[in-house]
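Heads up, one of the protein chains got dropped from this complex, but the rest are sitting where they should.
Every chain is named by a letter (A and B) in the order it is written, and numbering of its residues begins at 1.
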Amino acid sequence: MGKAFAVLVTLITLVSIAFFFLHTWWLPPNISTTGRAVDHQLEETLIGTGVLFLAGQLMLGWFAWMASGKSKDAPAKRFPGGAASLVVTAILVVGIEILTLTFVGSKAWGAIYLTPAEPGALRVDVQAEQFAFYFRYAGPDGQFGGIHPEKIDDGSGNYFGLDPANDVAARDDIVVGSLVVPVNRPISLTLHSKDVGHSFYVRELRMQQDFVPGLDIPLHFTATQVGKYEIVCTQLCGLGHYNMKAYLEVMSEPDYEQWLKTQAGQ
Amino acid sequence: MGVDVQDAIHVGQKLGGSGLPPVIKSPRVHNVALNDRPERSETGVWIGIFAIVMTFAALTSAMIVREGVALDWRHFQLPKILYLDTLILLASSWTLETALAKIKESESQFSAGMAWLDVTLALGGIFVVGQVLAWRVLAGQGLYLATNPSSSFFYVFTAAHALHLIGGILGLGYLIYKLSRIKSAANTTGIRATCLYWHFMDGLWLYLFVLLLARM
Partner (left out) sequence: MNEVSTHPVAHQHTAPTGFIRKYVFSLDHKVIGKQYFGLALVSVFIGMVLSWLLRIHLAYPDYHIPLLSKLSATGAPGGVMTPEYYLSLLTMHGTLMVFFVLTNAPFAAFGNYFLPIQIGAEDMAFPRFNMMSFWTTFAAFVVMMASFFVADGPPISGWTAYAPLSAVGGDAGPGLALGQDLWAISIAIFCIASLLGALNFIATTLDLRARGMSLMRMPYSTWAWFVTSVIALLAFAVLLPACVLLILDRVAGTSFFIPAGLVLSDKLQAHSGGSPLLWQHLFWFFGHPEVYIAILPSIGIIATILPVFTRRPFLGPKALIGSMVAIGFLSYMVWGHHMFVSGMNPFSATIFSIPTLIITIPATIMTLLLTGSLYGARMRFDTPALFCLGFISVFISGGISGFYLAQPSLDTYLHATYFVVAHFHFVMAVASLFGVFAGTYFWFPKMFGRMMNETLGRWHFWLTFLGVYCVFMPMHYLGLVGNVRRYSAFVDDYLAPLIPVHRFITIAALLTGAAQLIFLWNLIWSRFRGPVASENPWEATSLEWSTTSPPPFDNFGGKHPVVNHGPNELGMDGPDGTDFLMQTAPPKNS
């Protein structure tokens, strides 16, 4: 029994690790300036935990193997160093791993969430609702109009509850269903929710941020590659949660300007 | 006692391991009401106190967060009757201690002590009535449960406390009932537990009163 267990646990361990190692199912390529640090952190963690996983499972299998089929008279050995050696090992190995990961990881985290957006970043207002994302640009006047929840009317496309009749700044606001941005330019998002909690997740940016009703939450990034990427909702928001998505379209600077002109003209 | 002696010996031999019967002294737990060792019920009340403290701590931090998170907190004056109510509850703790001192002292003082217990019970009831009156005062000012976060927390805190105090009143009532039948403190269990809980309710109210005074 012990031998069978040892074989099975070893097989499971090796097969599991293989799929991690081979990147059979893997993250999409990173397109964000802050993403590289996250990927680096992931690699470090994979190596560190991979070693622990392998060592732990193989040790378990080995001891189980050794414990089976022994004659009754073989003297029972105690683990060398007893409990103390294991406690010290745990503290040292895990302790060092923790310190390293925390120290390095806090920089990756800080770059995304603890540093403000660059001044002059392109500002986009993002609204999440059951079950869509809408994006608002300030338009030529560079000012966002005020939001009036009581004026929200999805039927007429007034998703943000703008009041262009009385609010000058709202008149040229551009509201679209995709997040269109120029490549290599800092983008500063402000996230707010119309109804319940949602979340903004773009895998390629290595970023996730919840929308909290009642709060305006900042999130900034710089995309380094042109392309079309999915924005999906990751905070359970109701029956349409699985279907709530939008696209991040990263365009070249000229294409973006062209797009903006077209939108402003409408 | 209903235990078959043969079974007892049989099991006793198993307990002894090598067949020696175990030496039994009186068990660890006494239910002697007045000696220094905590009764089981008193331990239970201490544990319950920890839980209740956590509940009110959670509500306190909820209140602090809620006040800080939006600009809609409207302060209001606490109904004046609460000051009287506080004194009543404090007095009830004093009457409780007086009652117990008399009950434990001697047989002749016992019935006087019982009367003081009745007074304590009545004071507890009056306190709860005072809470209800306080709520009526607030309702008269248009401050209901959902009117404002401040009033919401006021009602939640006072109702939670009153509910727990009613539990204490029931417990005290039960103790009075037991004492009136057994007529002896030494043979009645649960005296210290009831007392502890009552004083805790008093202390909890003092904390709440100061908290509400400061934040409402």
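Going forward, a contact is a pair of C-beta atoms (placed from the backbone, for glycine too) under 8 Å apart; a residue touches a chain by one contact, two chains touch by 3 or more.
Because the structure is a prediction, the values reported are computed rather than measured.
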item: Touch list for chain A against the chain that is not drawn; value: 1-2, 4-5, 8-9, 12, 16, 19-20, 24-28, 37-38, 41-42, 45, 48-49, 52-53, 56-57, 59-60, 63-64, 66-68, 70-72, 74, 76-79, 82-84, 86-87, 89-91, 93-95, 97-98, 101-102, 105-106, 108-110, 112-114, 129-130, 149-150, 152, 154, 161, 194-197, 199, 201, 203, 206-215, 217, 230, 232-243, 245
item: Footprint left on chain B by the chain that the document does not show; value: 1-3, 7-12, 14-18, 20-31, 38, 40, 43-44, 47-48, 50-52, 54-55, 57-59, 62, 65-66, 69-73, 145-146, 149, 152, 156, 160
